[in-house]
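Working notes, beginning with the structure itself.
One chain of protein is taken out of this complex; the other chains stay put.
A and B label the chains in the order they appear, each numbered from 1.
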Amino acid sequence: MDWSIVLKSALALGGCGIGIAILLLIASIKLAVKVDEREAAVRAALPGANCGACGFPGCDGYAAAVASGKAPPNACTVGGPAVAGEVGRIMGLESTAAEAPVAVLICRGGLAEAPRRFHYEGTYNCRQAALLLGGPKGCVYGCVGMGHCVGVCPVRAITMGADGLPDIDEAKCIGCGVCVRDCPKQVIRLLRRPKLVYLACASHDRGKAVKSVCQVGCIACGVCVKNCPAGALTLVDNLPVMDEAKCIDCGICVHKCPTGSFVDRAKGRPQAIIHKNCTGCTLCATKACRFKAIEGEPKQQHRVIAEKCIGCGECIKVCPVDAISMVGALGHAERLT
Amino acid sequence: MNPTKIFLGAFLVNNILLMRFIALCSFFGVSTSINTSVGMSAAVIFVTLLAAWVSWVLYHALLAPLGLVFLRTAVFILVIAGLVQFVELFLKRYVRALYSAMGIYLPLITTNCAILAVTFLNIDYGYNLLQSTIYALGVAAGYALAIILFAAIRERLEDSPISQSFRGYPIAFVGASLISLAFLGFASLFGITL
Partner (left out) sequence: MSVPPRPSRLRYLTSGIVKENPVLILMIGLCPTLATSTTTSDALGMSAAVAFVLIGSNVVISLVRRFVQPEIRIPIFIIIISTFVTIIDYALQAYQPSLYRVLGVFVPLIVVNCIILGRAEAFAYGHGVFDSLLDGIGNSLGFALMVVVMGVIREFTASGSILGKALTPAFYRQAPMLFLLMPPGAFFLIGILKALVNRFGIGKG
């Protein structure tokens, strides 16, 4: 029995083992990364959905950013006020919760309004179909309608409608933005929840080019721009761009648009009513109302035609005797008076 | 042997995954999305190169002169395990970006057959240090090519209508079989044998 081989192999293998062990020991000390306990505490307080709504790469990324002071404690929209409060408490900061936006579809061209120009026989997925000549729909800017967003929504807030357009449940939507990111046509966007009116078309074509492929697409006629009382709309690249700071959600653009390309999220609209102190100056009927919803003889009590009134509130602004007020839905009264 | 032939042989003709059946567990596990496949490939290339160098040096400087060739199995695998651990610590501290890209795959690589196979084959084929480097690069690049191609196919398979029994692994295997069939076309490229 050659003991020298046993000795040599024991030394060699043992030496390698000890060498590696020492190397790793030194490395674990010298290359140690300091772990911030606050980062760990913040990470534990987060919901862990890793949705990215905060704008950081996952909950780990956000926790690291908060701990290093680069992020506010209330950026987690999924966690809401509870998480914002907890994170603020850990970091010793005040915080109020940020309100989660809601995802909306900026396309109204379903199977009926925007017919397909060819029959697509391929993988039934928007991202795949969009690769083939821009998709089977006549309008290449619009929603492909094969439900990719339905599949990626982490809270199952999206379902496919019978009209070929996805239906986003606003109550379930947490505003994480995954559908926005994944849509191949980029026709989903995040809207601040208080905002009620938005443009639901993404087509950069105009006039006949749009009309030939979609009944409800924006033809860039500019009527909305002309009629906006707040001057919030400008036509850029054949689409009206809304300045959300100026927009008062009056809804005039929704009703003036010849193709119905705007969407009003409000569940109901208020109505104007004219009180008994009306002097009959006809300012409201002639100068303010764009929808011919006020009738009345000069010097006589005017009245609002309920079916035509859209609740925009322009008449209230011009009445010299404050004879008009809004009645009805959903907080519009506060905005418009 | 001609360096180009060594590289092409490892990269295409004798592709480690599709022709030699090595590193299959990680192949089927990681290739569900292209992003993870790219991360895994980066980690594999990185560790394979380092492991090839360290093991070659250890073999020729320590084991062979002392007549301890039989220890190579244990020594190589220990080197790889220690190396992976060290690389993980190093990246976490100094190259944070790379760590977040491929750090989670590093523990998976310890048992990756491809890296151990490279260390053994470098010895068996009698390569010098330069040839070993080229061979290691070729194998790792071949792994990257195969896994990224396969991930692209698997991503599309997810949306396709596949019958119940074939969903998951079976259709993935059939897909791998077809890619492997395509790679068979590289046989005898520039006279390199299978």
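The working rule: a residue touches a chain if its C-beta (ideal position, glycine included) is under 8 Å from a C-beta of that chain, and two chains touch if they have at least 3 such contacts.
Just so you know, these numbers come straight off a predicted model, no measurement behind them.
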Checklist outcome for this item: Contact with the hidden chain, among B:V38, B:V54 or B:A74, goes to B:A74
Next on the checklist: Can you tell me which of B:L106, B:I147 or B:A172 touches the chain that was removed from the display?
Outcome noted: B:A172
Next on the checklist: Even though one chain is hidden, which residues of subunit B still touch it in the full complex?
Outcome noted: 18-25, 28, 70-74, 77-78, 81, 110-113, 116-117, 120-121, 124, 164-174, 176-178, 180-181, 184
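The rule is simple: only the chains that are shown with their structure count from here on.
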Item to check | Gap in Å, rounded to a whole number, between the CA centres of subunit B and subunit A | outcome: 44
Item to check | subunit A-facing residues of subunit B, complex | outcome: 58, 62-63, 66-68, 70-71, 74-75, 78-79, 82, 85-86, 89-90, 92-94, 100, 156, 159-161
Item to check | Residue ranges of subunit A in contact with subunit B within the complex | outcome: 5, 8-9, 12-13, 16-17, 20, 23-24, 27-28, 31-33, 57, 123-125, 128
